[in-house]
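With one protein chain removed, the remaining protein chains of the complex are shown where they sit.
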Amino acid sequence: MERIGFIGLGAMGAPMALNVHQNGYELCVWNRTRTRAAPFREHGVEVADSPADLARHCDIVIIMVTGPGDLLEVLSGKDGVLDGLSKGMTVINMSTVSREATLEAARLVRDTGARFVDAPVSGTVKPAEKAQLVILAGGENDDIDAVESLLLTMGKQVVRCGDVGQGTRMKLVINLMLGGMMVLLAEGLAAGEAFQLETERILEALDNGALSAPLFKVKGGVIREGDFTKQFPVDLVFKDLNLALEAAGRQGQALHATAAVRELFAAARGAGLGDEDLAAVYKVVLNAKD
Amino acid sequence: MERIGFIGLGAMGAPMALNVHQNGYELCVWNRTRTRAAPFREHGVEVADSPADLARHCDIVIIMVTGPGDLLEVLSGKDGVLDGLSKGMTVINMSTVSREATLEAARLVRDTGARFVDAPVSGTVKPAEKAQLVILAGGENDDIDAVESLLLTMGKQVVRCGDVGQGTRMKLVINLMLGGMMVLLAEGLAAGEAFQLETERILEALDNGALSAPLFKVKGGVIREGDFTKQFPVDLVFKDLNLALEAAGRQGQALHATAAVRELFAAARGAGLGDEDLAAVYKVVLNAKD
Amino acid sequence: MERIGFIGLGAMGAPMALNVHQNGYELCVWNRTRTRAAPFREHGVEVADSPADLARHCDIVIIMVTGPGDLLEVLSGKDGVLDGLSKGMTVINMSTVSREATLEAARLVRDTGARFVDAPVSGTVKPAEKAQLVILAGGENDDIDAVESLLLTMGKQVVRCGDVGQGTRMKLVINLMLGGMMVLLAEGLAAGEAFQLETERILEALDNGALSAPLFKVKGGVIREGDFTKQFPVDLVFKDLNLALEAAGRQGQALHATAAVRELFAAARGAGLGDEDLAAVYKVVLNAKD
Partner (left out) sequence: MERIGFIGLGAMGAPMALNVHQNGYELCVWNRTRTRAAPFREHGVEVADSPADLARHCDIVIIMVTGPGDLLEVLSGKDGVLDGLSKGMTVINMSTVSREATLEAARLVRDTGARFVDAPVSGTVKPAEKAQLVILAGGENDDIDAVESLLLTMGKQVVRCGDVGQGTRMKLVINLMLGGMMVLLAEGLAAGEAFQLETERILEALDNGALSAPLFKVKGGVIREGDFTKQFPVDLVFKDLNLALEAAGRQGQALHATAAVRELFAAARGAGLGDEDLAAVYKVVLNAKD
């Protein structure tokens, strides 16, 4: 069985790495903040001294870090993954970064003779813990074949999106729809309030029909409870809507509803809700009536 | 057990009436076009000569006709239901009509001493056949209690929306979100096309995550197959979006995303798609690129 | 010279009637609230006892009242204009009413053998005083020809919009653009504020270029001074936007920007600004940042 290196043990990365380990893979981990690796050592997982060191001892390197800067640093910084790569190995980037950063990372990795797979995920912490992520994979088909069973230790499904970079773009489409559905729920509940319908009853009516979606259940609960602690913050949704609209517009594709959705998330930022959960857009939708 | 009268044996009404019959209720039916009642007679169901005749022989009268004109005709026209009503009876209107028509119908019925329940449904022909409708009930709580088990022979759930007229308003909220989700799916697929992602893969990525909804599965299939035979036509979605936006705006509630959605359905009408299934809005969303 | 009857001496009607009088026409007036007619009597203008009485003594009857109800009352109520009309006379309705009310009024008037011209105006009190209104005329060309010089005592321009009812529709188009330009100014100033540009400087930059419009000067001043006493209230703009969008949508014409504009006026209503000047929509546009 291949030896797996896992870089990035944050809120998402830690449970993902644990799932890899618990499925019997030999695991080696590295995290910039060393203390986050300690619990792994206690489970008998090896902790590498550097990304390069990790790469030298593994067949497959998974990277799950916060943004494009971290990804490129981990790859090409001092003692980076590139220093330890060789032909026949595979790097899987699961971090959410821009398409440009993904393509640059792929170029750097492939220049060493190693393979590259682009595999951002749809889902947050809870699905990560339960290995229920949806994995949006881009890359050569053979390269994805070779790591699919590994990916399925972390998620329930691998969607093949096309070449390297297409996983990232699929994530943009998913997040565009996520922001849109959040706003639709907010507008539905706000219309309901204007019509003197109870929120609870609207959620009940949505729950069993053609529109029923797990998001409505979860975010309906958030709105009902009024606890907007972030799962996925307004600021990140705004960022992704911006990227999606700009890219689509450049291709001449108008997205009228999504454009209205973007403005509502902009307004949520203006109302100081940027760091709250995306469900906080409900407060902005209701706003005029306060 | 109460005797049930059922008026209106159209595409929705016929399977609904059949479900009432098959659950052991003694049933009597009436339909303007007599031939549609024939199959019921063969099942041993009594066929009334007029709405008044039907009312005289029943405890509860269910009405499922096409619009406000038909509803008021069936009630107060010659040999109408009102002529056969008496204290202690209940009329349940399940037709989708405006709130004003609902309130007028309730007033007429209650003037005879009978009770009135407002119970439009969410769901189309297939859920009607399978008794899987979601029933949006408005009326006095006691009046709904008294007919709830009857309603559950036709649907899987009775949502209590408030007073008479609130069932109709709930349906407006559900249809507002239905139009919105249809457009979101269209914009997600259109963005995906601009990003060179396959429709099939986007539907797959949606299918298991927080955004997964039966509507996306069904309408994603419609778009993939390109067969826009109506289940629920563009014209009706436009009509309901119009009603919802006007009512919300009168209350001072802005619905920015829904307003963009309305315009796309207006454009679909302009493109000659008014009688196609609401999924045809996808063609308008893609339009600019053709 | 023809004898002119003028019905409705409100904020708009009074200066309009005065301009007719000062251009040498023999004038007779009537107003429901009699005291408003007194200043005219002092100028030597005859005051009629009723609309019927006025009609009997005139060749042309101008009506400038508040809404469709008043228009129809003045025409067909007790001692109404219809009672005094005869073949060869002309009725000019300059009140702003729905197209349906205009068509109904035209039918009533024409049934007496008299002619009907539809002539709502673009412009508020100040242009009315200075005879600078733009008059949006609908009717038979000959009928408009016959009253054009009379109309030009009240305005600077008569725009021929087509048949009876088309003047009303032209006014809807003008008000649609009025609401839109007000929102554009608000969004331009709000963007300017986000970019740390002074309102005064933006208005200066607008003032001499291709975008310069009297509206920007006037409403820019309103926003700078912060005095939102109504000239033309938010509620009326909302009403007209609603009518325009519904009529255009029914024809399959999407109006995406106007739809966003409508929602902002809906939000202004929700914020309790319905009775303030339309410039108050600026407060809603800025809203998120407060």
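Residue numbering begins at 1 within each chain, and the chains themselves are lettered A, B and C in the order written.
Just so it is clear, contacts are C-beta pairs under 8 Å (C-beta built on N, C-alpha and C of every residue); 3 or more make two chains touch, one makes a residue touch a chain.
Source: prediction; values computed, not measured.
Shown as candidates are C:11, C:38 or C:257; the residue that touches the absent chain is C:257.
Within the complete assembly, residues 122-123, 127, 134, 136, 156-157, 159-162, 166, 169-170, 172-174, 176-178, 180-181, 183-185, 187-188, 190-198, 201-202, 204-215, 218, 244, 247-248, 251-261, 263-264, 285-286, 288-289 of chain C touch the chain that is not shown.
Although one chain is hidden here, its contacts on chain A can still be listed: residues 238, 242, 245-246, 248-256, 259-260, 262-272, 274. Residues 256, 260, 266-268, 270-271, 284, 287-289 of chain B touch the missing chain (whole complex, contact as defined above).
One rule holds for everything that comes next: only the chains that are shown with their structure count from here on.
Between chain A and chain C, the superposing rotation on Cα atoms measures out at 180°, rounded to the nearest 5. With respect to chain C, maximal separation of chain centres occurs for A (centres as means of Cα atoms).
Judged by shared residue numbers over all numbers used at their interface, chain A and chain B contact each other through mostly the same positions, with over half in common. Centre-to-centre separation of chain A and chain B, using mean CA positions: 38 Å.
Averaged C-alpha coordinates put the centre of chain A at 55 Å from the centre of chain C. Shared contact sites, meaning residues of chain C that touch two or more other chains, fall at 256, 260, 266-271.
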